[in-house]
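Complex shown without one protein chain; remaining protein chains in place.
Our next item is subunit A:
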Amino acid sequence: MKSHLFIYGLAIFVRVFLIYSDYREDIADRIEISTPLNSFNRILESYYRMSIGVDPYSSDVLHESPLHLHFYKHLIENTGQYLPLVFVFCDVLTAYLLYLFAKKYIFHLRIEQYVNMNLYLKHLKDQMLKVTDNEAIPLYVTVMYLFNPYIIFNCVACTTTTFLNLCLATFLYGICSGSVIIGSVSLAIATLQSLYPVILISALYLSILKYQKSMLKAVMSVVLCISLLAVFIFSSYCLMKSWNFIPQTYGFILQVSDQQPNIGIYWYFFMEMFEHFKELFIYSYQINVTILYFIPLTIKFRKDPILLGVCFIMLTGIFKSYPSIGDFGFSLALLPVMKYMYNCMQQIFVSIVAIITTTTLAPILWNLWIYWGSANANFFFGTTLAFITAHIFILTDVSFAHSKHDYLLKYGNDRTINGQPAKLVLG
């Protein structure tokens, strides 16, 4: 308990210290942190425009739903100068929800392993989760979230990704505890904000089915989520009295019309794209992130919907049109729950090193390009490419390790067939 208090206290201190330091502005201006979708400056601008009677959706300043805009409006009006503290609070709450989620998840995993004990080989018991993991892994997740520099900077810059992360953490906690309400409400809000979480709906369905053991409830959760989303969008329409927020929110996310650089790969790709091929590539990229992996991964991870959810969160984080480091920080914080299959992962070390290197290189090359004029866009693009590749490696490693770990528990470490050396391959 003491250590928990210390962790949360220190995390709050670091955030508040940075928020009230002179670095806040510089941090908030970094394109790796603030994208056109989540920048707080744009929220302030929209709020100002609303106050002088200009429709914030008539221009390209705001790409969030009207409901979110009104939520931020209330925040700005009611908290005044303490507004950044709301972000700190949300961040800490996210960490706590992730802690609860990890605890539940490990608990479920251990039960599962206990039930399937007779299927596993005796001498591989050490590959299984231990009692100590019950406490240790959730703590790792908390620490990984609270002291992740990506998350800290994201919170200090007051980006709206903080709220998205809160929604996603609530969603993970909700599906882990089999709660129809928490799961579908948080998913509907997350989808309303950034569209891509919609693919998590299969994780919602499967986990309710798994933990509640009721088809009706699972279908209900999906129906509830979709109808809530419809209600949200319709109430957005009622708030703005027009539909012109749709092209500025979802249309903008899907069409990638602002080429402001970020750490993803879309920006340079569409900046350099030939105009007549643009449509083809936009379609293929959006299909790639939403529909393409939806069914295969759902079928593959049908027995572990939480892992499916985690994979989808990672996947959308990587391939969404305007990723920020807040998204990557969130998926990295989920890695400790996969601790039990670390020994089946091959590229995790290389990936982490690549991530650290590119994270340090990106601001340097950005400055060289934008401020000093001695480098050009290719340098920065190179680092973002490496950064994304590292994250892709982590994602594929996690999904591969899951099958491998399953295999390991069932058939052991023996890699011979009739005495001849053999190799474990996908075939």
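The working rule: contacts are C-beta pairs under 8 Å (C-beta built on N, C-alpha and C of every residue); 3 or more make two chains touch, one makes a residue touch a chain; residues count from 1.
Quick note on the criterion: contacts and distances are computed from a predicted model.
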Checklist outcome for this item: Of the listed "Gem-associated protein 6", "RNA polymerase Rpb4/RPC9 core domain-containing protein", "S-adenosyl-L-methionine-dependent methyltransferase" or "Gpi transamidase component pig-t-related", the name UniProt assigns to the chain that isn't shown is "Gpi transamidase component pig-t-related"
Checklist outcome for this item: Among listed residues A:Asn41, A:Gln113, A:Asn134 or A:Thr357, the absent chain is touched only by A:Asn41
Checklist entry - For subunit A, which residues touch the unseen chain? => result 29, 31, 41, 44-45, 47-49, 52, 54, 58-61, 257-261, 265, 267-275, 281, 285, 288, 292-293, 296-297, 299-300, 315, 318-319, 369-371, 376-378, 381, 385, 388-389, 392-393, 395-396, 399-400, 403-404, 407, 415, 417, 420-427
